[in-house]
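The complex is shown incomplete by one protein chain, all other protein chains being positioned as in the whole.
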Amino acid sequence: MPFIPHTEEEIRQMLDAIRVSDIDELFSEIPGDLHSGKLTSVPSGISEMDVGRIMLARSRQDGHYINFIGGGVYEHHIPAAVWELTTRGEFYTAYTPYQAEASQGTLQLLYEYQTMMSSLMALDVSNASLYEGASALAEAVLAAARARKKLNKVVIPRTVNPRYRKVVESIVRNQRIELVEIPFSVTEGTIDIDVLRAFDKGSVAAVVVPQPNYFGLLEDVDTLTDAAHELDALVIGLVNPTAMALLRPPGRWGADGADIVVGEGQPLGIPLSSGGPYMGFMCCRNKYVRQIPGRIVGRTRDDKGNEGFTLTLQAREQHIRRSKATSNICTNQGLMVVAATIYMSLLGPEGLRRVAARCHHNTNILLAKLTAIDGVYRCFETPFFHESVVRLDQPVTDVLRAIEAQGINGGIDLSEDYPELGNALLTCATETRTVDEIENYATHLDRIMSRRSLDPPCAEKVAG
Amino acid sequence: MPFIPHTEEEIRQMLDAIRVSDIDELFSEIPGDLHSGKLTSVPSGISEMDVGRIMLARSRQDGHYINFIGGGVYEHHIPAAVWELTTRGEFYTAYTPYQAEASQGTLQLLYEYQTMMSSLMALDVSNASLYEGASALAEAVLAAARARKKLNKVVIPRTVNPRYRKVVESIVRNQRIELVEIPFSVTEGTIDIDVLRAFDKGSVAAVVVPQPNYFGLLEDVDTLTDAAHELDALVIGLVNPTAMALLRPPGRWGADGADIVVGEGQPLGIPLSSGGPYMGFMCCRNKYVRQIPGRIVGRTRDDKGNEGFTLTLQAREQHIRRSKATSNICTNQGLMVVAATIYMSLLGPEGLRRVAARCHHNTNILLAKLTAIDGVYRCFETPFFHESVVRLDQPVTDVLRAIEAQGINGGIDLSEDYPELGNALLTCATETRTVDEIENYATHLDRIMSRRSLDPPCAEKVAG
Amino acid sequence: MLIFERSRTGCTNPSQAPDDDSDISGIPTSLLRAEPPIIPSVSELQTIRHYTSLSQKNFSIDTNFYPLGSCTMKYNPRACNKYAMLPGFLNRHPGSSDRTGQGFMACMYELQEILRDVTGMAAVSLSPLAGAQGEFTGVAMIRAYHDANGDDQRDQILVPDAAHGTNPATATMCGYQVREIPTRPDGDVDLDSLRQTVGPRTAGLMLTNPSTLGVFERQILEVAHIVHEAGGLLYYDGANLNAIMGKVKPGDMEFDVIHMNLHKTFSTPHGGGGPGAGPVGVNERLRPFLPIPYVIDDGGEYRWAVEEDCPLSIGRLSAFMGNAGVLLRAYVYARLLGREGMQRVAEHATLNANYMMRCLEDKGVEMAYPGRRATHEFIVTLKSLKDETGVSAMDVAKRLLDKGYHAPTVYFPLLVPECFLIEPTETESKEELEGFVEALVEILKEAKADPEMVKHAPYTTPVHRIDEVKAARELDVAWQIPEN
Partner (left out) sequence: MLIFERSRTGCTNPSQAPDDDSDISGIPTSLLRAEPPIIPSVSELQTIRHYTSLSQKNFSIDTNFYPLGSCTMKYNPRACNKYAMLPGFLNRHPGSSDRTGQGFMACMYELQEILRDVTGMAAVSLSPLAGAQGEFTGVAMIRAYHDANGDDQRDQILVPDAAHGTNPATATMCGYQVREIPTRPDGDVDLDSLRQTVGPRTAGLMLTNPSTLGVFERQILEVAHIVHEAGGLLYYDGANLNAIMGKVKPGDMEFDVIHMNLHKTFSTPHGGGGPGAGPVGVNERLRPFLPIPYVIDDGGEYRWAVEEDCPLSIGRLSAFMGNAGVLLRAYVYARLLGREGMQRVAEHATLNANYMMRCLEDKGVEMAYPGRRATHEFIVTLKSLKDETGVSAMDVAKRLLDKGYHAPTVYFPLLVPECFLIEPTETESKEELEGFVEALVEILKEAKADPEMVKHAPYTTPVHRIDEVKAARELDVAWQIPEN
């Protein structure tokens, strides 16, 4: 019996001790007519060897593509040590550190994470993770609305990842928060600041400011922050953590800095992993610490005066405050925080800065190579971090499909989410891309683009 | 500086403390004309990311073949837990447990291994590993010669793996041990016992008895053991550990059992790994314990009376006995023992027996399917464990090359080592082979064989 | 020691970082960072030693029996980790096309089907990221359903007083008012109260069954009837599904929507706090509202459902594809167990809990619901000990750590005074169960003989009793560079 340790004899002894004749008797409180739980479409159990064979075959089936997709999660080099340590049983199979004395390992690590993350953002406080970037943004919107009690209007620019906007909408909708989109300049690709300035002072709870924005472009965060604060709105920064090793952090935006900052922690040592698990981070100024959701670890002492760590400010959380909690979140993304913390330690501030710089550098090369191709143009001249948009003279989906047949994931087709940009392609080269790979991409793209202007490529003919 | 923790400032402080002006001064005792160590053909250092890229590409280049090769090391299912535990830093990065109090983990594990292994062989004592099977056999030959002082003749049947015979020869040659080969019956594939019986009593130090033998066949170990003992020779069993879960162990062979047993421990949870690291095991009767090489762990007490473990009988070893040691072995295959011990614990005696039984079962199917093909015949009708020999009506090398082009490793060509067997192929199906895979092999072999009788296959034409 | 205290400016790990020759002139200097963040500059070896040593300060399933009630701390098979972390899955960008993810999606699709069968529901979406997000999803669907029916006066969600904190918190997040339903002394829901509370404002009832009290709600069909009669829907908090897999299906108990905690029932690791996965299952009437994405088998090709497939969907709850790696682990687990294995999980989880309960009862330990069968967990109350000696359940819990056992859940559910919610799980051996019983009984003796000693436990852990009050009062949540 997989994972069940008892022998027949032991089962008998246990049943005798309980004074029942068989295991079924233990289910006697279940009304008889409900005893119908038989599983019919679950396959029979197979051995680890057989499951392994299936999984290996499926993982190979999915192949290996050279990746130029970003759009919120990014391929980075992850030092081997990160996951060898993270999957140690003592981290991997522990529960949430509710019993502090039996969980000092996880707790100290979380405290160290909070230190690194809040400092990376130049804010006072970090929580110990939320699910992922988009839902973290939703939580930030709710926290801001709580902080600005009577207000329910939150401004989200269209330069925020469209999926993030959808997630926020799904989550905050029920609490009657009004999300107001503001447009961007189609030439610059950044937030139209005049629209923001046009709001009435005191009418807006918060303004979301992305850096870089979904197009990979750098927003004028200082002006935006000051403008939002002018309205008496909180500023919710939405940032890429890798970028923050290089760029001015939200706590230093404008005159007073952002108030709450969230984002996707995946770039910090977490694999792309077909979609998750990732981790959301959230930092804030001290004065909002009681408004934010998620666990927080504090440093304290034990009764002998030794340094120790424990979960703190639990009165914000559901297990204490129940219907009045700041959020319903309970299980978070703890193990991803372990990975992120080890990742940051291994890279150090200098290593992280170099990663950020190399990403920018490579994307620069990518843009140069791609826009050298006939029919490929840069969409915006605005400075970017490690991602940017090019415009093609052909439908992006078809081009991406053809390039995929060459083992390359070329980027994200923006034409559905941003029809105003035309045939727009969001593309990215992190530090993991070599110049050879970039050139290879450009060569294929060139070939595909020039052939397509005459005739659709064969991959298209077959698949379409 | 990869893996060097110092900052420039610290280096300066250290140099100052030492009272030298630079690091080069520390090498002042090296005669000046020798300072020429500059490396010229070592490439410059690259990052982990770049090495990773190279290694990934090379490992993929080597592809994935469905494996029907045995011949001494075997593909088995290895539970995921085995290597997740084995590579824990505390096992992986510890040294030989010379400081017992700081190494109880490794020591207790070795004691448990010794228990399992000696019991699996039905002998009294096991050491804590040797390098691998072939050199372990050489060490057994030397130990036997030590035990039978004046004798230097050791009998090794031709049914022993030819590579093993070569390794033994290379190692024992210098100590003037005479290795005497005895032939096998070409119809049975097992040792010709009459040749063994013909030796003069008292003229032979030891006789090596393989089970199964290199052809995968089961020797008549009882008669062989008794015959060897008749000659006053020691019996050195050479066995496959997986087989011992199913077959009568060497300690129970004949009237008195084998005296020393060695073999390759790879089947016990150690990956094929392109050739190593594996591990040799060695067990013996109590009376030979001072003759065998390698570390041995004993159970004892600490000065508070608690159970504890330590290396023992070290007076056999080079670091104590120097030129009079039983062997020069120092570093052994410790980590492989960790894996083997965990593997045996996870499978248990019943699991191990089933693995052995399924290997036999699958090879039975394999033989049936292959010999159903025109031009493929069974070489021996003798009972086998999980490997056997078939004879083809065509040169084996060519057939193997053609089958390799289909993603299948078909087995080992015996024609060079055993020309007397003709076009002989040693082939094996462990528990990891499915019936589908076996059928797939047979189908391809059939096609290749029938085409070849007319015309060489195209893979052959291209490559040859 | 904190890792920051080992940091020395200038210590770098060059094999982990690109060379310092990138051109960043394209970024306006005004946007560049001035001061470096507090991230340690330490060597690889220092990092490894530091985090290896931290890990050793944890209790975990791999090191200790961990009978944390409601948390299902069972063995996390290593195969699940290994096969979920195969490079093909790990390196795949979620923005890649469905064409290049058929292997991965096949696993997801089959997992959906398996969970459908286990729960007896009509359809499953894997996307919620944990139990609480599953709850949110479920209640949001309930809301969407009523809205779609124009039934917009329903502004209340009912929860039993024994409910987990996430239930009422979720209801609030979905904009509902929470009404508590009391529990009877025998552990079942008070039906009279329920009848009095339901009505036209009732959107639904959230229930865990087996309940968080470690007993099976015997009147479940009655409860369902009452709520449905009133036009409300029935939500199943599947945290305790481990107790009934292959025995009873929530669908058969007439639940309309359910979430599962794969990090409990399907044994994905808790990871010191997460990640989990909280898939939801729904019956036919809620199917149109399922969150996206979920996998559709489109004539032999798998693809993610998008807005167009389900215009009534409550939408997206995360930017990508749920906790995919967690779902892969659950899939491997499900395949290893198979249908027989799943049923055995419920049987043996129940056997273990009843056996421990009986052993403790035989040694005079007081049960909160003495007449009842344990499900996969049960509740001990130490109120009389507290009254007698001043030693609290928390003190006993801390003392258990000294004996090498992780403490059970304490002070939950809130309605039982000085309680332990004990869930041994099916993967623990008889020997472990008996060891725990012995340790607990011994501590109860110690509490009588030397209450002060127990009140200051633990003694053998890396730190002694932690001062939580100080932590909250003198908030220190991030290390600062000491001034000197």
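Per-chain residue numbering starts at 1, and chain names A, B and C are given in the order in which the chains are listed.
Note that in this section contacts are C-beta pairs under 8 Å (C-beta built on N, C-alpha and C of every residue); 3 or more make two chains touch, one makes a residue touch a chain.
The structure displayed is predicted, hence computed values, not measured ones.
Engineer: May I ask you to name the displayed chains that the omitted chain touches in the full complex?
Structural biologist: Among the chains that are shown, those touched by the missing chain are A, B, C.
Engineer: Just name the one of B:Arg88, B:Arg148 or B:His229 that touches the chain not displayed here.
Structural biologist: In the complete complex, the chain left out is touched by residue B:Arg88.
Engineer: Can you say which of B:Ser345, B:Thr371 or B:Asn440 touches the chain missing from this structure?
Structural biologist: Checking the options B:Ser345, B:Thr371 or B:Asn440, the one contacting the hidden chain is B:Ser345.
Engineer: Mind pulling the chain C residues that touch the left-out chain?
Structural biologist: Residues of chain C in touch with the missing chain: 6, 8, 15, 43-46, 48-49, 52-53, 56, 61-64, 75, 77-79, 336, 427-429, 431.
Engineer: Suppose we count only contacts with the excluded chain; which residues of chain A make the list?
Structural biologist: Its contact residues with the unshown chain are 1-10, 45, 47-49, 56, 79-81, 84, 89-90.
Please note the rule applied: only the chains that are shown with their structure count from here on.
Engineer: Among the chains, which is located farthest from chain C on the basis of C-alpha centroids?
Structural biologist: Max centre-to-centre separation from chain C belongs to B.
Engineer: Once you find the CA centre of chain A and the CA centre of chain B, what distance in Å lies between them?
Structural biologist: Going by mean C-alpha positions, chain A sits 47 Å from chain B.
Engineer: From the C-alpha centre of chain B to that of chain C, how far is it in Å?
Structural biologist: Whole-Å distance between the two chain centres: 46.
Engineer: Give the residues of chain B touching no fewer than two other chains, as numbers and ranges.
Structural biologist: Residues 47-49, 79-80, 84.
Engineer: If I count partner chains per residue in chain C, which residues reach a count of at least 2?
Structural biologist: Those would be 11-13, 16-18, 42, 44, 48, 52, 77, 79, 81-83, 87.
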